[in-house]
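One protein chain is absent from this view; the other protein chains keep their places.
Moving on to subunit A:
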Amino acid sequence: MRFFVELLRGRTRKLLLALALSVATLLTGMALLGVSGWFLTATYLAGIGALFNIFIPSSMVRGSSFLRILSRYGERVSGHAATLAILSDLRVLVFSRLIPLVPIRDAAARTGDFVARLTGDIDTLDMVVLQLVLPVAAALVAALGLGVVLAFVLPEAIIPAIGGLLATTLLVPFVLSRLGQAAGTEAVGRSAHLRTLALDGADGHGDIVALGIAPLVSGEFDKAARDLRAARLRQARWTALGPAAMQLGLGLTMAAVLWIGLGAHATGRISGPMLVSMVLLILATFEASGPVLRGAGRLGAARAAARRLSAILQAEPAVDEPRVPAVLPASGALSAGHVGFRYGDRPVLTDVSLTIEAGERIAILGESGSGKSTLLALLIRLADPGEGAIRLGGINIRDVATSELHGRIALLTQDTPVFIGTIRDNLRIGAPDADDATLYGALARARLDEFVRRLPLGLDTWLGEAGATLSAGQARRLCLARTLLAPAAILLLDEPTAGLDPDIEADLLADILTATSGRSVVLATHAALPEGAFDRVYRMDAGRLAAA
């Protein structure tokens, strides 16, 4: 959670403003009820026709009510402004810290899931500010204010009043959230299981119909939904205690202050109006406990989210930058020498050796899962091999600055995304300063230029969510154009045509080979290869590379 404290510190001013307004809302509420009670009782005791200075108390009543209206509005706005600012800082922090980590080791397989969880985790943390930091701080200040007033008016009530307030507002919510944690975790797990079965039902609908197993699958879904219901009801046993404990805490604290106050009144140490005022003050102060209680219910989820984010932020980078980077020769062969790689205890690559001379074209065939992608990832140093070494121009790529290495080698995969943004934005990722002529040149080589020219906005066409959509083949061509814009002399192509219709696949592969002429190419694929397009063809089988 340390990173979160740093984030809060970065927005101290916004937070202090929000806190000041939260406190002001609470205090004006206390003043409003307290003075009202005093005023009402004092006027009664003064009696009809008495000379009574109504100006000060009645203007205090009106004043505090108006201030409260303003501070309530300000509290909501400033609290949300601070929260949104902190969330925005958190997004930027996570994004920038993730850069050295890619590919995130465990998440490489299912990036979509990972991204969804990451964004979800960040959103979960917004409650920490709004429902925890601010209300708790405001409750503490209110407790202090109550203590100061009581010290002057009814000192013997300080301990039960402050004790009751803090116990109800802080202790009870946190104890309950801890006790309810196991039930909460169980509910989260069951919800995830239900989601799995729902996805099976939707994604596997065709298989379910074809196999005639709808009743079987429905039965499992039904059981999972019932299990989730039971888990949530167990969780509700704890959460239901919160409002009850609040009622009890408020009532008992008020009764205690009342009892002490009655005694003090009997001995003349407190006036009637002040006694009424103190009882009402207690009622107003407990307004602080509501938000804390609601926040504590979500504390478990927020802690889990913070823990996962913290783990990411503290993770070791996948590869280390050399302290003194070696300089690469102007050109040279890319070679892997006796390379081995394990994923956990599962060997992925075993004793792989391969040399790609400048300008050579190499194809690696093999089933998916045979280790082709891993080899390409090692060649571009997304990870380091366990055994052996990869050299470019005779220099171990571990000794080269990754930015320089990535200037020499580029990777294009079937998952290479089209980013939200314009076509121009997408292409300029490959070459930030390229002019339109250069961009269209690359599009022409990827055979997408005609399509882009026909668009009303051309290169300025917005892609992605709420924008124009490209067909799968067009998206690959756009990514190809982006890759062609980069100066890299060596191109690694990881199944660049997988998942496309066969005729489109064949066209695209032919176009890729034409467009990349003059560069070194390593193509990993399970597709059929055009005759004579490659200098050498290898076959990867269970992590071993052999000439095909």
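As a convention for this text, contacts are C-beta pairs under 8 Å (C-beta built on N, C-alpha and C of every residue); 3 or more make two chains touch, one makes a residue touch a chain; residues count from 1.
Operating definition for what follows: contacts and distances are computed from a predicted model.
The complex appears with one chain absent; UniProt names that chain "ATP-binding cassette subfamily C protein CydD" among the candidates "sn-glycerol-3-phosphate transport system permease protein UgpE", "Cell division ABC transporter subunit FtsX", "Molybdopterin synthase subunit MoaD" or "ATP-binding cassette subfamily C protein CydD". Residue A:L252 is the one among A:L140, A:L252 or A:A510 that touches the chain not shown.
Across A:D123, A:E357 or A:D436, the single residue that touches the chain missing here is A:D123.
Of the listed residues A:S22, A:T169, A:T239 or A:T422, the one in contact with the hidden chain in the full complex is A:T239. Touch with the chain that is not drawn comes from one residue among A:V5, A:A210 or A:A330, which is A:A210.
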